[in-house]
Structures are given as C-alpha cells and as structure tokens.
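Only one protein chain is missing; all other protein chains are in place.
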Amino acid sequence: MIKQYFLNTWSGIWTVLVGMKITFKHLFTPSVTIQYPDVKVELPERSRNRLYVNMDDCIGCDQCARACPVSCIEIETVKSVPGDEVGKTSNGKKKALWVTKFNIDFAKCCCCQLCVFPCPTECIKMTSIYEFSEFERDNLLYNFATLTPAEVDEKKDSYAKLEAEKAAQKAAAAAEPKPVAAPAPEKPKEESSNN
Amino acid sequence: MALKTEEMVLNMGPQHPSTHGVLRLELELEGELVLNVRPHLGYLHRCFEKHCEAMTYPQVIPYVDRLDYLAAMSNELTYAITCEKLMNIQVPERVEYIRVIMVELQRIASHLVALGTFGLDIGAFTPFLYCFIDREKILSLFELTCGARMLYNYIWIGGLSHDLHPDFIRLAKEFVQYFKPHVAELNNLLSYNKIFIERTANVGVLPLEAAINYNITGPSLRGSGIKWDLRKNDPYSIYDKFDFDIPVGKGTFGQVGDCWDRYFVRVVEMEQSLRIIEQALEQIPEGDVTSALPKRVKPPEGTVYARTENPKGELGFFIVSNGSLNPYRVKVKPPSFVNLTVLGELCKGCFISDVIAILGSIDIVMGEVDR
Amino acid sequence: MIFDWLSSLIGNEIIAGIICACLPLFLFILPFALVAVLMERKVSAHMQDRLGPMRTGYHGIIQTIADILKLFQKEDIMSNEVDKPLFNIAPVLTFIGSYAAFAAIPFTSNFIGTKLDLGIVYILGVSSFGVVSILMAGWSSNNKYSLLGAMRSAAQLVSYEIPTFLVVVTLITVTGTTSLLNLSEMQTGHFWNWMILGGPGLNLTKFLLIPFMIVGAVIVFISTLAEVNRTPFDVPEADSELVAGYYTEYSGMKFAMFFLAEYANMFAVSAIVSALFFGGYQSPFGYLGNLLGVSWLVPFEQLFWFTLKGCLFVFVQMWLRWTLPRLRVDQLMTLCWKYLIPFAFANLLIVGLLVVL
Partner (left out) sequence: MKNDEEIFEILKAKFGDSIIELNAKSPFEKVIVIAPLKIKEVSYFLRDDSELDFCSLVLLSGVDDANGEKVELEEGFKGIQGGTLSVYYHLESINQKQKATLKVSTSRENPEVESVSDVWRNADWHEREAFDMYGIKFLNHPDLRRILMPEDWEAGYPLRKDYRNPEFYQGMKVPY
C-alpha cells in the first residue's frame, strides 16, 4: 500500500520527465511546415486535380459522362451532315459528331478519375492544377466546347435539315413499294468510335 | 433537509471539439457524474445505400471511399472483395500483394489518427501532431501510387487502377525503417505516461461477453481480450501467407478491456502491420495488375456478404444483385456504427471526462456511422 | 522606494501612487503578455515540428499585436440570457486579481509596488481572488459548459492553496520572514545562497536542507501551476471536454482580458517560485555593476535576472503544457489531497526539525 503510494509518485514524476525529454528533443528537429503559397510541394505525376479536356481529340462519345458517379460532365452532340469537316483526332480517327456542349461542373467533381480511363482518345485527363477556387459557385462550371452559340445553332439547323430530308426520303421510300436501303453514314462511325 | 438537486442535461455536439465529427451526445448529468448517454446520429447522413442503387458497380467505389474516410483503401478492398466474390473473379497475385501493402499502410495511417486524436481528447496535443506527421508520409506514398491523398479510388473490382510507381517499393521500405522508432517514441511520450494511464486505465471497461453480444469488432474487441481477427480467423486476400501476431488487451494497468487496452492494441497493431508490409515488400511478384479487370461488371443474381478486418473493425458489404448493372441493394456493416452502440452502456456512472476518453478509445468515424 | 522618489518629485501622493501602480502594468505585464503569447505559440510550434506564426514580421514577431488589434475590433457578443452586470465585471475582476499580485513582487531591490511585510501571504490571498471572478463568469454566462468549468475551477483553486501555503510556511520556518523583498535580499551573493540549495550561510543544516528544499520547490511549482489553470491541471477550461470552460461565452476584448490575466498569472507564479527558491532578482554570479563600480547598473541587472528566471519558469510551464495530457477532476483532487499535501506536511515537519536542531 505504502510502497504503491511511493511507486505512483515516482512513476508520475519519471514518466513526465521522459515525456519532457522527448518534446525537448523535438524543439530542435527541423519543422515539417511548408510556407504554402511561397513554397509549393511538387505533386507526383499521377496527381489528380482539375480535369482538362482536349477538345481537338474529343469525339463526343459520352463515355466519360456515363462513367462519372456524380454526373458532373454534361455533353451534347449534334451529328455532322455529310460534307461537314469535323476534323480528325490526333491518332487519325475521323470525327463524326459536333460537340456542342461539354460542361464539367467542378463544384460536383470528386476527382475520382473514373472518366479518364474509358476515354478512347485519351482527351480527358487530370492535370496538376489545384488552385481554382472561386467566389461564385457558377464560375466552377467549366465550358470546354469550342463552338460558339451561333455555330451550334448552325450545326443544329443543318442536322435538322438533313433529318427532314431523310424523313422526306423515307416517306417517299415508304410510298414506293420497293424498299431502298438508305445510306446512313453516321451510324456505323459512331459505333466504331464507341468500342 | 437535504438540498434538492436535479439532473442536468448537457448536449455534447454536434459541434464539439471531441465528438469526432458530428455526433451529438445527450448527457444526463448529476454534477460531474454521467447518469445516461443518448447518442443522436444522422448529421452526416448522405444516403450512401440509396445512391448505390442508382450507380453501376464500379461507380460505387468513390462513394465507398467516403464511408470511413480515414481508411478509404480498406473500404475499397472490402467492396472489391465482395464484388469479386459475387462475380467469381480471381485476381493476379501481384494485385493481392499490392492490396495487402496498401491496406496495411492504411491501417497504420488510420490507427495513427485514432491514437493521436485519443491523445488529443485526453489533453495531450503534441503526440497528435507527431502522429499526423507520420500519417502524412503514408498519404504521400498513396499519392505517389494513385494520385490522391485521401479518397483513392485505387482498388477496383478485379484489379487496381494503376500499377505501383517505380519508386514505391524503395520509398515504402524507407518509410518502414523511419517509422519503427516512432512507435517507441509515442509509447514513451503518451502510452506509458502516468497521467495518461490514470486517465484511461480502469475507465470504460468492456467485458468480453458484452463485447461479443454487442458484436464489437476490431481493436475494441481485441482490447477485451479475445484473439479475433478476420485476417487470421477468416482469411481473405493473401493474409495466410504472412507471419504476424494479433495483439490482445492484457489489462496491463487495470482491468482487461479498459480504454488503455483498446488504445494499446492499436499501437501494437501498427507494429504488426509494419511486419506484414516488410514481408510483402520482399515477396511481391512481378505481373500485370489490370489483367483481371472485367470489361463489364454485371454479376449474376444472388446475395453475398463479404467482410474484411478494417482498422476500425469488421467492415462488411451485403449486396443483393438482381443480375443488372446496378446493385439492387448494398448494405454496409459499418464497424463504427456497431461499436458506437456500446457507448451508452460504457458511459453509465463515469465522469464527463471519461465519456470523452471512452468515445476516443472506441475510435469512430462519423462518415461511416451515418453513411 | 520608487513611490517615495516619485512623490517627492511630483509632490502629490495620489498621482505618484497611480503612476507607481501603472508602471508594472505598462512596463511589464502588457509587454510580457505580448511576448509570452508569441512565446507560447513558438514553443508549442517547435515542439510539434511546426513553425508557428511566420507572416507578420520576421518569424511572426508582431503576430500578437495583430491579434490584439483583431480582438479590439471584434464584436462583443452577449447572449440575451446572461446576467449582464456579472458577465461584464468578471473579466475585469480576473485581471485585477492577477494584477494585484504584482504589487508585492520585487522586480529589483529598488522596484517593488509595496514593501509589505506579509508579501507572500498577500500574494496568495489576492490570487485566490480569481476564484470569485471565475465563478462569476461561469454562472453569469448561463451556459452549462461555463458552469461546469467554473465549479471545477473553484474546487481546484481552493484545494491547491493548501500545498502552496504549506511550502511557504516551510520557508518561513527556515528564513523567519514573509516579505518577499527580505527573502530575496537574503539570497544575495552567488547561487549557492539560494533557498533551493539550502539558503545562505555555510553549515551542516544547509546541506541537510537541500533535498527537502528541492521537494518543496517541486511541490510549490506544481501547485502554483494548478492555480493558474495550466495543463495538466487545466480542467476548468479543458478544451476537449468543456469547449473553453468558464469563458466559453466570452468574445472580443473580454476574452482577451481572461487571456491576459492567464499570462500575467503565469508570470506572477513564476516570480513567486523564483523569489522563494531561486534567489528572486539576485544574479547567480554576482553583479557586473559592483565589479565595475557603476552602482546604477545593478538594478538593471537585477531586472534582467528576474525576467530571465521568470521567463524560464514560464517556459517550463509551456513545456509541460505541450507534453502532458490532462488530469481528470477527481484525479486532480487526489493529486492535491493525497500526494501534494502529505508530502508538503512531511516536508514541513522535517525542515522544522532540522531548523530546530
């Protein structure tokens, strides 16, 4: 009982001294703090931050939007009419869709990188930019589509015209007894770009 | 005539320094003595289970990360194992090794937070920051591997998102060597400190029968003195290949199952995790990590329950599949949620300060409790 | 002494008294509190492998001034349910309590607020004044956390007076004086004359006293630490349990008053420990002024040594704070009643016997 009492006293003092020794040692170890805006840590190459979309390569296949678990990517496309020059991707595939809208809402984005893997042309990727805070939440909605609204309207119009022509053709074909295989150049192309 | 006294109801939380997030405790007090504790949950409820029903199987993984956000890798592993069981996928050996390394590193990281914040609850500020410095080093390893520090989306169904970085093995070995002396330092600074022992020993004693009846899992169960670790008792992945011990609470400074035992089990577990990591880093084979990734995750119809030993306890996923691309029902067995059920029982008749200590020692994460 | 000089200079005792009273406040307490707050932040930061404030000035030197300016500008938030008079007066009283203690602390052999013969007793008396204001703050805040903190604080302060006083009584039996100035004057010369090393003179009793004096110094350091509510005894303001204890509801300048009082108190108790056991303002190696024959240098040297010793003990207090966990309320009482008081009593008895012999 008495022994325990003195043992307690001693262990109380001793363990405090041991702890004090450790903290005193740390007084002289170099600190780990980084003066952030002045000094920045170099991010590793795989770091995942803001997304970037290279619209020259984007074929509008919508796979990234479908992979996204938070639905922060919004894509609208208009099919090109024959004769339109949509351009080629960097690995030489011909594009078939006008991407009229490619919005990424970074207020929603969770940087999970799930959109990057399915992209067939590797045009959507994670960059190492992490300082993009905004005062207005709307400013976080990034618009990647390169077309101007006027151009978008034009593309929509021309596609609607094509559709109307096709419908007319179909109607004509239906009127005729003999079915004619209507050429549909866009469809197979879209499928080939999907897979 | 005796003075008339009445009980005081004290609301602790949801904004309180040491309720580990947004837990609200309703304490019935008589002076400093706690008569009754009623936990109130749901402040962080974000419909994980409802979300899952609208997602495809791979899309659930980023959400799984956010359950126990201090141990996202472990959550991913559990979910991946569940889905692999459902789809009957065999993953390559290299993937298993990488998974084990990651999960064990994550276990150390999670325990460091648990120990550090426990110290903080008791009033020791400095060990908390030492723990966080070491944890940051682990997070840097993760960042090197998959690019994210907390919410990784790294372990996928049937594989991994990336292979290891070429430098990873060297850096991980360096980390293991760096970290070993730090456990001893933590012990000297905190674990064996007389004040700390006084505060935690004989406080919140959880008897083994009650722990099993409450289905307490993880370090809190082992603190009550039973060798029950799913890595040994129900081996998953490749844990049967490694040599490690399961620490149990021995009642060094008080009764078996007190706060100190629960705390110290975590300290020893970190050392055992280091052993596993060392072995895995030595044995890791070469190979492809993406070869077993399924093109389309469309499991057959059926129900499955799979579980792993998470840092907090037994995490399980109960998935009902109806054969479509989306899970029909995903039910989580969250260790923190179950461990928290025992809080009311443990806190009866202790002091206010002990409530904090007990809450810290059962180590909850509100992201998982509320889902 | 300085009062006499001032009253002869000005010719009016009241004005001289006011100036004399303000001198330690503006010359010492406020600058010290500024430095101590910065010191606390830097010490804690470097002990935790951090840097602490770095932006304002070189290594954040003027950070506390910036903080004070910020606190001045802050809105004085007061909830409707508080007991307004008590709520407003409590921080002022707290500060007065700690400030009053400075009246009897000898900064140098010339500069002491009042040469009380009962100096140490007076200091212990006014420092327990803090209990009242803390209870006031806790009760008037109408907040359960504040109330719990205040209750804890009252119990703690009252209990820890006892071991402090027992050690002081021990010293009185050895030295036969209760005036801090006399006590300090006794320990003049070199450091072997300090009370911790048995006091002045060279005889067998001195060497026999040394271990008991060390025990006494440790006890008085621990109990005064508890009186100023520093970790590991900060249960009244235990941030992880009671948010901020009795000053949870305070903001702006009222909060700053509590803060200032805490740091002033820290220095006051450090000064007491150093005056009792470590020679007060006395230099450990003799004075340069005496050596060179410039006697006006001596008081400045004394002030330097006094500040240095005070700061050293304040540093030890900070060091302890950033090392140790916090005690529980009942353990706090256990430590006081079951450990410190018996030890202090035994110490008193043995020292008394030694002195008689």
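We just call them A, B and C in the order they show up, numbering each chain from 1.
In the analysis below, a contact is a pair of C-beta atoms (placed from the backbone, for glycine too) under 8 Å apart; a residue touches a chain by one contact, two chains touch by 3 or more.
Remember, predicted model here, so these are calculated numbers, not experimental data.
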{"item": "Chains in view that touch the one left out, judged over the entire complex", "value": "B"}
{"item": "Option touching the unshown chain, where B:65, B:258, B:314 or B:354 are the choices", "value": "B:314"}
{"item": "Residue ranges of chain B at the interface with the undisplayed chain", "value": "41-42, 45, 47, 49-50, 85-86, 210, 212-215, 226, 228, 233, 300-305, 307, 314, 316, 318, 320, 329, 331, 333, 337-338, 340-342, 345, 370-371"}
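Rule of thumb we're sticking to: only the chains that are shown with their structure count from here on.
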{"item": "Approximate Å spacing (C-alpha centroids) for the pair chain A, chain B", "value": "31"}
{"item": "Shared interface positions of chain B, touching two or more other chains", "value": "126, 130, 133, 189-190, 193, 195"}
{"item": "Residues within chain A bordering two or more other chains", "value": "8, 12, 16, 19, 22-23, 26, 32"}
{"item": "Chain B partner contacts - residues on chain A that touch it in the complex", "value": "8, 11-12, 14-16, 18-19, 22-23, 26, 32, 43-44, 46-48, 67-70, 110-114, 117, 126"}
{"item": "Complex contact set, residues of chain C against chain B", "value": "44, 47-50, 144-145, 148, 151-152, 231-232, 234-235, 238-243, 322-331"}
{"item": "Chain B - residues contacting chain A, complex", "value": "55, 58-63, 65, 126, 130, 133, 136, 143-148, 151, 153, 161-162, 165, 185, 188-190, 192-195"}
